[in-house]
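Report on the structure given below.
A protein chain is absent from this complex, but the other protein chains hold their places.
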Amino acid sequence: MEAITFWILAIGLIAAAWSVILQRNPVASALSLVAGFILLGILFLTLNSSFLMMVQIIVYAGAVMVLFLFIIMLLDLKTEEKRPVPYLRLAVALLIAAIFGGFFFSALQAVPNGHKVLSWSQPVPHVDAGEIGQLLFSKYVLPFEITGVLLLVATIGVIVLSKKEIK
Amino acid sequence: MEAFTQITLNHYLALSGILFMIGMIGVMMRRNIIVIYMSLELMLNAANLALVSFSRFSAVPKLDGHIMVFLIITVAAAEVAVGLALIVALYRLKQTTNTGDLTSLKF
Amino acid sequence: MSELLIVILIAPVLACLGIAAGLPAKKTALMTVLFNLVASLLLAFKFQIGSAGYQFVSSIPAMSLGNYFNTNLKFGVDGLSLLLLLLTTVVSAAAVAVVPNDIKRPREFFILLLLVVSGALGAFLSIDLFFLYIFHEIALIPTFILVGVWGNQDRKFAAIQMTIYLTLGSMVLLAGLLGFYFAMPENVRSFDLEEIRVALTASPLAASVQGWIYLLLLGGFGILASLCPFHTWAPAGDAAAPAPVAMLHAGVLKKVGIYGLLRLAVPFLHAGVHQYVDLFLILILLNVIYIGVVTIWQKELGFMLGYSSVMHMGMLFLGIASMSVLGLTGTVILMLAHGFDIALLFALNGEIRRRAGSTHFADLGGLAQRMPKLAFLFVIGGLASLGMPGLANFAGEIHVFFAAWKAFPWWVTVLAVWGIVISAIYILRAVRNIFFGDVPSTLPQSEDLVKWSQRWPFVMLALALIVIGFYPRILTVFVQPVVNSLLGL
Amino acid sequence: MNWVVLLAPLISAVLITLVLHPMKKLSVLVSILACAVSFLASLCLFYNNGAMHLSSIDWLDLPGLKVQIGGMADHLACLMLLVVSGVGLCIHIFAYGYMKEDPGLSRFFAKLSLFMFSMLGIVLANNLVMMFIFWELVGLSSYLLIGFWFQRPSAAEAAKKAFIVNRLGDFGFLLGILGVWLAWGTVDFKELSQQVASGHLPALLANNPFAVTLIGIGLFMGCVGKSAQFPLHVWLPDAMEGPTPVSALIHAATMVAAGVYMLCRVFFILELSHQVLQVIASLGALTAIFAALIATQQNDIKRILAYSTLSQLGYMVMAVGLGATQAAMFHLSTHAFFKALLFLGAGSVIHSLHHEQDIWKMGGLWKKMPVTAWTFLIGTLALTGCPLLSGFFSKDAILLAAFQHNKLVFSVGIITAGLTAYYMFRLFAVAFLGKPRSHAVDHAHESPLVMTAPLTILAALSVFGALFGQEEYLGLEHANHGGGWIVMGLSVCMFVLGISGGLLLYLKSREEPIHISLFANKFYSDELYEAIFVNGQQLLARLLDWVDRWIVGGFLVRGSAVLSTITGEVLRLLQGGNLSAYVMVFIVGVVFLCYWVLVYLKPLF
Partner (left out) sequence: MKQFLLMPEFQLLVWALVLFVFDAYRPQTKPRTLAWLGILGAALVLGATFVEPLTMGVGQYFHGLYSVDGLSIFFKQFFLVTLIVVLWMSAEFVEVLPLARNEFLLLPMLTTVGMLLLASAVDFTTMFVALELVTISFYVLVAYQRNRSASLEAGVKYLIIGALSTGFLVYGIAFLYGNAGSTSFATILETLSTNPLNLSILFAMALILVGLCFKISAVPFHIWAPDVYQGAPTPVTAFLAVGSKAAGFVVLLRLVFFSCFGNPVVAPYVSSLLAVLAGVTVILGTFAALPQRNLKRLLGYSSIGHAGFILMALSCLSPRGVNAVLIYLISYLLAGLLAFFLITVVSKQVEGEELVNFSGLSKRSPLAAFGLTVAFVSMAGIPPLLGFAGKLGVLAAAWEAQRYVLVGIGVIAAAVGLYYYLSIVRYMYWNEAADGTAAVKLSCSAKWLVWLLVAGVIVFGIYQMPIATVVDQVLLGRNW
């Protein structure tokens, strides 16, 4: 069961990811990305993290990607559609990524508990919003507060960057 | 055959790695800044996946990884907001989102 | 008296501030350097002859660099630094005095010039190697601006080349100093020469280590003192510099390179010096013969003087290479002799340029008819430069020759002595072309050094040459104990 | 107190240069007085015969090298002192008359005093370094005096040439001194002679037999330069560009003889090597005949005398080489008298002819300038070795020594003697006898007393000098050796032959009857020098300048600057401005970093 779920999600995710980078139309890319995010959320679920799934779907698939789509529509980007797929660049990028992949997989061999098998039947502590919330407001209160400042900065930044010019 | 039936941490990590690399390829290959930016999001998500899996599979399950993921998602959201605002501003000024058109600063 | 030493050092800096604050530039500068001259003469009289140690020592512990470097800002003079102090004060007095009254932007000029002076003073008075280095470097940037703004001919290129080259040299030197510092046992590391002596007399450095450090120091100090083939900056720089700067630079600052080798390589790196003596000799002979021959071909007085100064550095190095009492004494005498001499010649070069509008041999001739006094002084300087007995250089050279003859294979000295023939050739050519023969019709009318107020700096330098030349023991009594102690005798 | 002999001229030179130079007459007076004082002091020294003590000061005192400024007033030195200051005094007086009208009169006398100081210093020197110091100073004053009329390009060139050629000799001299010091550990004449006399060779020389020859050659090179021996003789004829009294004093009587004096001083060292003596003798003989041959075809009165000087110096050097130092010194003294006389006579002629020096424009001066002519004749006769005049004795002593030691040298010497008579009488016949050969002679008149008086004194010395000198120099054993009569007879024959040849050929001729361009052009030695040394050196200098400018300064220094800039230009190409390329670079960097970390650190596992 675990295996089937994983393989389906994995193949779907990889396909979505490929679609993101290969689609000529940015809108299609963005939609693929939404799909990918949803699949990723489900993957989180397979790892017993329901809270993160929700966050993933709401924040990423919901807010972030909507923003992307919105901007793409707004800017009306069609120029790139006419260009052919840059195979040469793709090949170079693949090559570099392959080398990186080589390193990555050799590193992967060494991960401790790497061969620990996933089993849903095994009891694992349930990770729900409450526990994470508790941690966030006790141990991790400082970074959490800082994210607040971060969002403030982002807000100001977005306003500054997109405010209509005063004529 | 076991490799297909027994899903291990390595499977998740491999998936995250592949996701990461696809994102990397996208960043290298694409010229449209928005798509590049989407690819970057893919890379961040790969990291999230890795973190969550590590959390799940650790000997003594811990939540620090989840906190990290939560923070990453928040930060990424903020980053996307600022980034897209920047791209919009760029588009307004130059009517392009192609990296090939951004070469006035060089050498 | 140690206060007086500090006063000498601080006076130029104070004068800089004074000039910046609005005091009349030339007057203030002149008063300062004259004060320094008098004060240093006073020090010389109070100096206890015969002891090798430092006298009038004072230190400023607040200027240390924290826990990571054992440095100590410490001033004092022994026989050697006292003489170099005198060299500096005399040459700087002359240099300030020959600045023409109509120089443009006088305030900046004198401030920078005094900075150069204080750098030179500090370098010779510091007992601490680290501060020796710092003080020498202080002069670097002011020289750059002085040459670049007030220089002549190809000033821009020359200034840049000179500064970069010297910086390269001082960075190499810095590496060498650090190497020296770290080569010492950890608990006794110091830049203080007195402490180094105590530490290294007990346990000298290993020979192989000495070799490396010596090479670095030779490279660094060699560039500063224009050891061939690192000399390219010198002729161009000196030729382009305004006369006072060339005087200070060729006359005084170059000596810091020699001084450093004397202070550091001779006492603490014997083994290194011996190990690389062949290399050193080859470079020295290049300095003397190769540069000498190149000097002959020069067509412009400034360049000729610059090259000749490079050539004479070979003689100074030769004295050091011999590592003997005779040779080192000769080097010290030559340091002073060459300092006074080249300062005199560069000063006259400046006067000729101002009067004749050019220093190319082709444009000049017969100046002795119009300016007999100037010609007379030039001939004295030139004769000193070609090693005429009765003038200072000869006294030094003869020491060096004797020392080299004893220390090295015969051909080294033969080639070095050939240098005196070469210098005769180019000096006499210059005298012939500038002062003798017909006056070209294109030469503008100009007057001689009419007044004593114009003349005294030149006369002072010439007198110094004559006094040392007639009685070099006036120097050797100061130098001898120091040289003995440098050689560990 | 006894240093007066040396200090008087120095004080005079300094005083005139610094203070007195605006007052010409006073300057002259001071200079002449100083010379006179020196002369008197020399006399004192002479009659005390070296017994008077000369205190000394340490000029240098370092372990292994002690150089004193001290005096060694032995017999040799005292004689030389007398000659120098005596002849010097005459010339000083003459010079006043000769130079009266020159605007640089004070300068001239200051330099003369400087010369006297330096020359007397050489004579008094008690060690080699001190001698070298004054040796150089003599060179300097010679330079200054040759270039006295510096406005003339020819004079300026001549002065320069004289100094540089002398420097070549000094180069060897200094090396010789260094060699002596290295071998014996001292440069003091007294100590040296004691060590040499002990017969015990220092280790250096014992191990290396050729070393002593090299030392000897080195010292001799000093003499070759200063006494203008064969390869370095070129400067002396050109030095005639100086005022004539200078030529008389420096380039005939005293300075050029200093080389010979020096050889005599260090003869005990030269003696140690047979080869050195041979070299000296042969070179001296060569110079003697070589210069004599050239002199036969010269037209400038001073040049003829200059070549004659060369030739006579050759004699002296030859004598030293033959071991006859006394004879050399004897000839040196007599030569000083008559050659000074001849130069002054020539000066007198030139002065009265308004600086006309070509003998073919003179003629018939015998009547116009009787004193000058008479004294000149005496000088000529003395030089040519007319029996009973001073030159006869001294030359004879040398020829005798040659006859005893080396027949080849002797034959060269005897031929030279004939040639000497020939060219001197050619000169005398053309310049003084016959009819005036140009209008310049019309206005000629006898010189004033201030000039003729020194002529007369010197003429007297030329005649009688030998009587006094023969005893002083040679002692009484002269002529006791075998062959004395043969030599004397032969030399008289040559004298007669020479005179008759000269007179017969030239008495009546109005222009040069014989043309030997090889001699007229001085064996093309100037041209050879020009071609080999001057051009060679210029070529080398040019080449090295090129190397320095383009290889060291250009290729290495500017080259590295250019290389830096090119490196910069290449490195900035990385920065193409394209974001995609940047990303590529970045990720390649990551790959490299991973490679490094994973592969380099592999051995950890």
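Order as written gives the chain letters A, B, C and D; numbering starts at 1 within each chain.
Here is the rule we use: contacts are C-beta pairs under 8 Å (C-beta built on N, C-alpha and C of every residue); 3 or more make two chains touch, one makes a residue touch a chain.
Everything numeric in this text was worked out from a predicted model, so none of it was measured.
Peer 1: I'd like the shown chains that the missing chain touches, ordered by label.
Peer 2: A, B, C, D
Peer 1: Among C:Ile103, C:Leu168 or C:Val414, which one touches the chain that has been omitted from the display?
Peer 2: C:Leu168
Peer 1: Where the complex has a chain not shown, which of D:Gly104, D:Pro153, D:Gly185 or D:Gly577 is the residue touching it?
Peer 2: Per the contact definition at the top, the residue touching the missing chain is D:Gly577.
Peer 1: Could you tell which one of C:Leu178, C:Ala271 or C:Val414 touches the chain left off the display?
Peer 2: Checking each option in C:Leu178, C:Ala271 or C:Val414, the one touching the absent chain turns out to be C:Leu178.
Peer 1: When the complex is taken as a whole, what residues of chain A touch the one chain not shown?
Peer 2: Listed in rising order, the touching residues are 103-104, 106-112, 138-143, 146-147, 149-150, 152-154, 156-157, 159-161, 163, 165-166.
Peer 1: Name, in rising order, the residues on chain C that touch the hidden chain in the full complex.
Peer 2: Within chain C, the residues touching the omitted chain are 62-69, 133-134, 137-138, 140-141, 144-145, 148-149, 156, 160, 163-164, 167-168, 171-172, 174-175, 178-179, 181-182.
Peer 1: In the complete complex, which positions of chain D touch the hidden chain?
Peer 2: Chain D touches the chain not shown through residues 561, 564-565, 567-569, 571-572, 574-575, 577, 579, 582-583, 585-590, 592-594, 596-598, 600-601, 604-605.
Everything that follows uses one rule, which is that only the chains that are shown with their structure count from here on.
Peer 1: Let me have the rounded angstrom distance from the C-alpha centre of chain A over to the C-alpha centre of chain C, please.
Peer 2: Here the centre of chain C sits 70 Å away from the centre of chain A.
Peer 1: Send over the residues of chain B in touch with two or more other chains.
Peer 2: 24, 28, 30-31
Peer 1: Where does chain A touch two or more other chains at once, residue-wise?
Peer 2: In chain A, 89, 92-93, 96, 100 touch at least two other chains.
Peer 1: Report the complete set of touching chain pairs.
Peer 2: A-B, A-D, B-D, C-D
Peer 1: Where on chain D is chain A touching in the complex?
Peer 2: Contacts found on chain D: 580, 584, 587-588, 590-591, 594-595, 598.
Peer 1: Residue numbers of chain D touching chain C in their complex, please.
Peer 2: 58-65, 129, 132-134, 136-137, 140, 143, 147, 150-153, 155-157, 159-160, 163-164, 167-168, 170-171, 174-175, 178-179, 181-182, 537-538, 540-542, 544-545, 547-548, 552-553, 556-557, 561
Peer 1: Within the complex, which stretch of chain A touches chain D?
Peer 2: Listed in rising order, the residues are 89, 92-93, 96, 99-100, 103, 106-107.
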